[in-house]
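This structure is in structure tokens; I'll ask about it shortly.
Note that one protein chain of the assembly has been removed; the remaining protein chains are unaltered in position.
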Amino acid sequence: MDRFEIRLSGAGGQGMILAGIIIAEACLYEEGLNVTQTQSYGPESRGGASRAEVVLSREVIDFPKVIKPDILVALTQKAYNKYYNDVKDEGIIIVDNSIELSNIKVKTYQMPIFEKAIEEVEMKLSANILVLGIIDSLINQVKSSSLKKAIKKRVPERTIAVNMKAFAVGKKLAEGGKIDE
Amino acid sequence: MDRFEIRLSGAGGQGMILAGIIIAEACLYEEGLNVTQTQSYGPESRGGASRAEVVLSREVIDFPKVIKPDILVALTQKAYNKYYNDVKDEGIIIVDNSIELSNIKVKTYQMPIFEKAIEEVEMKLSANILVLGIIDSLINQVKSSSLKKAIKKRVPERTIAVNMKAFAVGKKLAEGGKIDE
Amino acid sequence: MGYKIDEYLRQDKLPHIWCPGCGHGTIMGNLIRGIDKAKIDPDKTVVVSGIGCSGRASGYMNFDTLHTTHGRAIAFATGIKLANPELNVIVITGDGDGTAIGGNHLIHGARRNIDLTVVLMNNHIYGMTSGQFSPMTPTGDNATTAPYGNIDQNFDLADLTKASGASFIARGTAYNTRQLIEIFAEGLLHTGFSFIEAISQCPVNYGRRNGLSSAVDMLKCQRDSSVNIRKWDSLSKEEKKGKFPTGVLYKEDKREYTEMYQEIIDSVQEEAK
Amino acid sequence: MGYKIDEYLRQDKLPHIWCPGCGHGTIMGNLIRGIDKAKIDPDKTVVVSGIGCSGRASGYMNFDTLHTTHGRAIAFATGIKLANPELNVIVITGDGDGTAIGGNHLIHGARRNIDLTVVLMNNHIYGMTSGQFSPMTPTGDNATTAPYGNIDQNFDLADLTKASGASFIARGTAYNTRQLIEIFAEGLLHTGFSFIEAISQCPVNYGRRNGLSSAVDMLKCQRDSSVNIRKWDSLSKEEKKGKFPTGVLYKEDKREYTEMYQEIIDSVQEEAK
Amino acid sequence: MSKKGKVKITHPERCKGCEICVMYCPTDILVVKKGQITITDIDNCVGCYNCELSCPDFVLEVVENNER
Amino acid sequence: MSKKGKVKITHPERCKGCEICVMYCPTDILVVKKGQITITDIDNCVGCYNCELSCPDFVLEVVENNER
Amino acid sequence: MKDKIKLLQGDEAVVEGAIAAGARFFAGYPITPASEIAEGLAEKLPIYGGKFIQMEDELASMACVIGASLSGLKSITATSGPGFSLKQENLGLGMMIEVPCVVVNVQRVGPSTGLPTSPSQGDVMQAKWGTHGDHPVIALAPSSVKETYELTVNAFNFAERFRTPVILLLDEIVGHMREKVVLPDEEDIEIWNRKKPEVGPENFNPYEETDGLVPPMPNYGEGYRYHTTGLFHDRTGFPRGTNEDAKNLMDRLMAKIEGNMDIISLYEEDIRDDDEIIVLAYGSTMRSAINAINQAREAGIKAGWIKLKTIWPFPVDYIKEVGRRAKALIIPELNRGQIIKEVRENVFGNAEVHGINKYDGTLIKPEEILNMIQEVK
Partner (left out) sequence: MKDKIKLLQGDEAVVEGAIAAGARFFAGYPITPASEIAEGLAEKLPIYGGKFIQMEDELASMACVIGASLSGLKSITATSGPGFSLKQENLGLGMMIEVPCVVVNVQRVGPSTGLPTSPSQGDVMQAKWGTHGDHPVIALAPSSVKETYELTVNAFNFAERFRTPVILLLDEIVGHMREKVVLPDEEDIEIWNRKKPEVGPENFNPYEETDGLVPPMPNYGEGYRYHTTGLFHDRTGFPRGTNEDAKNLMDRLMAKIEGNMDIISLYEEDIRDDDEIIVLAYGSTMRSAINAINQAREAGIKAGWIKLKTIWPFPVDYIKEVGRRAKALIIPELNRGQIIKEVRENVFGNAEVHGINKYDGTLIKPEEILNMIQEVK
């Protein structure tokens, strides 16, 4: 596999960085890939802009950050506006459906991420894991089982069940997700 | 007047630096010469090595420290040992008579400075002013009246009398001082 | 009861960066109400803060405001006040900012009894850097740098500032908002070093790690462990356990630093005439 | 009464650099006698000092000795002690070193109740730098940086260290040599943060500027203003004026820092097994 | 009761849903829905100011003449 | 009295003439002459150790068998 | 072997490297982006019987670490720019009294509070000149998580071997980046420990050159009862206040570092005989450089790279040599041009020296370096 780049963006407190770490761990420990995972965030614990990036490759990874993402997840309008233009032509974008899309040039999946997290998972904070479910069903760089294993290792023990549910909801959502092209 | 250099050396607490300042002020304020006055001392308030230097000139003074003294005063053996060799051939050395002289190459005045300070002035700490009296009678770069004026400006008011006495004792001493050549 | 806070708040900077349920917002709000109540001139008021979540307060308050380095706010404030004693100078600090790295400036500000109003938002943790223990984290509690429980003992800040020389010492909680306003107003009007410890809650970096996951729970805890100083002395030793007194704990009339310095100037200038 | 000080003194470094009549020599001598009396192992004893005339003491004492930076001796000592709790760690500091620039480390050392013996030679002035006022220079006195009389107020160091958490607090004077020895020995044997203020005299940079030109006069002043703590409480407020108590002022059994840390290690390692 | 003010959500966009005001409200008229504060029954508001004074986010105000 | 020690100037070169020991001596046998401590009448020494304990410069010792 | 593969942050790699190198003491004060080092060691050290302490500030942390090292424990502290500024006075003492310890600075954008969560290489010059007076400095800068682990071990080894504080300069990217590392087996790690005196206390002089320029060092409590001071001192450890002592000590302090460049100076190069353009970099910037060089070579450009792992002492002779061969040197840095000054000072031949500088918290992208390569080629 050649260099594959994922950018997860949103606001502080939405768990984008944890999601990035989980992808990275799944790819490293379960798939044996090389990975680099980086992030950028403001000093705020909550609310400010937050971005996690994962680069996957069979080769040694030199530049550790995303250059042109294969996947962009944007959970806030701000994040979307800032990043949607960077995505590779053949890449995909995943956004919450509260977000207004502009100038769509790449495959964009707009889904009721928060709505489902609140309604079906009953935990708004599970949106990040739900997103992992979506990603899982859209790409084939990493196996479902690997992602699930990595999630279980990273989330607090008592929340494993609810997070597995979030993952499943995400997968289901993606399978029926509407695509703007 | 060309560059004229004076080095006063002894131990901390013996007032060598004050003596240097007095010479400098006398030369500047009363004689209108250019002067630089520098010093070097250890961190100790008392006891460590202490050195004051004065350079006098009608010209602008570039290097501010003594290169080869015209006059060396040494109140301790240590100071004498360290500096006696630097003195100009035509220069002079003034030392307390407790000091053992070695290898005398320039005019050396050995005098009972501390003895006189204790016995005649009844204040060991007046040795520095006594030394000024000695210097006054040995050189002509600065007038007695200038030195006296400068002393009065610098010593605490209530000690003016005793210091004037020390100055006089020094002058007297120099006039009868024995010379080793 | 209707406080005019609009003039004192930089509304355009809101929402602030503090987490949901963070006590710092409540404390800042009531500091502003205290300012309104004390009727000090906002054009002559300076707010100086250190670094930390608490330190961000200065940015939201509509005065001359200075966000400094970590721990040094009182030293900056000392310069501001001494240079122009007309100014009301308020310092906002945190328990880490004010008692760890800034401990020396706290005790020396108090010793000089210089006329500053120091508000220490004590949330018992380093919030901004995500949950390391501070000198005010209760012994035994967990923090990211105390994974096996904190063995450090705490200061009693009222004792410490009293021993240092502060002439006004008070403590309030984010819970007891009305008391806070009173205390702030009184501290602002006191001439001399006024130290006010305002107990805050950090649900994200302290509560979560110590069995109190919501701001509401933490506020209830403040309610249950605080006792008004008027009642405090009548409690038995047993009853005092795990509790702390709130209100104005100490107040003294004492020579103030900038006033004493002005006397030097006056007398020196008098003599020079 | 015959103390074996030879083993504890670096005789070849004497005479020391202190001025004639400086109280630091007397205090150091009696600290050494206290060490002899306490019978602590000199090979396991470390003396750490800051910068100042007081700081030079470490160079004359025959132990592992460390002359550090200005004000930080307690922080260095904390590392030494925590890294090897077997060591007896003595800190020698001055009133400037220990309460001005080093004030924060003093209160935090006390707060941790780490087992150090801190000897603060209080001569009420910056001696080494020739007579600037310190936080302990009495208000109203003269100093090179207080040409019009000092307006700063002083710490009461017993109060300050008590409020900070010290578990042994004592005060002695260069005048009362026998009491000093007792205090030092007791402080050395106490487990926890021991703070000992030893009143010293600096005839050169404090006395001279304040009407006490000789060491003898200054010692007499110490004699006349100090009161043994055993008598102190029986004095009226009036009688206490201008006086201060000496002796062991406070002592408490309290968990010590390095012991508590060892418990963490033990339990973590136990668990790991 | 007309003299007394009533609570108003002056800055809904600032609400972070912490439920602090909810805890303070003596008549339980404040409820957080979908992370947003809402007023269930304004008539029951007694204008106690608890919510205004306690909200960390300057969301609520008790308005004298209640000009909502 | 023979058991009691007596003062000895063990390190005269260190004396700085501060007169602290002089102040402490209960029998006034210590005198500073020309900046140097001297003992005027050793027989009157009561071996109180005051001078040894107070001398800042480690000049004096009270020696048990007084082997001067 | 499998469980030795880890996904680690650079900060975590410092923790692992420190433990592996034998560190048993940490004192520090939290600061972004270095707090994870404290947090990791707070958890790990007691497992190994080591000690962690959170001090009241960075000044105290630096002091505490020096004290602990004197007691015999390998010691480390970690901070970022503002704390690094505060550590400078005591860092200078550590250099003067020759106490082994490791000081990590995970660089964020300064000056002042700056951009606390963004990467920078802005403290490179401060690492060399931050404390007053001339002084000897070793500073290492890793460009990957793996290198962070390795250079942490190196840092402890240099500290112990040369009896001096060693600075480990991460940047926020390396510190916070997660990356695959294969941790070596314990047996495969070379460990140096400080030389202990071979003589008894009677014959011991703590600052004597008994064998090479680095004096042996006993632990406190071992009966040597020696003196140490930040004043200039002679071989006995005592200050005499003389000018000779100052010169002798300073000369030895510098010589023990500069005279061991062959050991201390770590760098890698990929320069082919006919490469004309050399990109010299360090830290996270290196990653972009390699990416760019690879692209350039694909485009047929004769370009190679140098990776500095030891930044201080700067490899003067090596760079002089490179400067003679190369047509152009390109120095990308996350600052306004710091190491480039050293390069300029030492390149006299025909080589042009060009900087690429970012100091706004963003990274230098491979394409920016590639563009520069294409410009100067």
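The letters A, B, C, D, E, F and G name the chains in turn, as written, and every chain counts its residues from 1.
Methods note: contacts are C-beta pairs under 8 Å (C-beta built on N, C-alpha and C of every residue); 3 or more make two chains touch, one makes a residue touch a chain.
Note that the structure is predicted; figures quoted are calculated from it, not measured.
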Displayed chains contacted by the hidden chain, counting the whole assembly: A, B, C, D, G
Omitted-chain contact residue, chosen from G:Ile5, G:Ile189 or G:Met254: G:Met254
Positions on subunit G contacted by the hidden chain, ascending: 59, 80-82, 84-86, 88-89, 92-93, 95-97, 107, 109-116, 118, 120, 122-123, 125-126, 128-135, 229-232, 241, 243-244, 246-247, 250, 254, 335-336, 338, 341, 344-346, 348, 359-362
Touching residues (missing chain, whole complex) on subunit C: 10, 13, 42-44, 46, 48, 58-59, 62-69, 72, 75-84, 86-87, 104-105, 108, 261, 264-265, 268-269, 272
Residues of subunit D in contact with the chain not shown: 51, 67, 69-71, 100-101, 103, 126, 128-130, 132-133, 135, 144-148, 152
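To be clear about the criterion, only the chains that are shown with their structure count from here on.
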Path length in the contact graph (subunit F to subunit G, fewest steps): 2
Whole-Å separation of chain centres (CA-atom averages), subunit D against subunit E: 58
Centre-of-Cα separation between subunit D and subunit A, whole angstrom: 60
Residues of subunit G whose C-beta touches two or more other chains: 32, 46, 56-57
Residues within subunit E bordering two or more other chains: 16
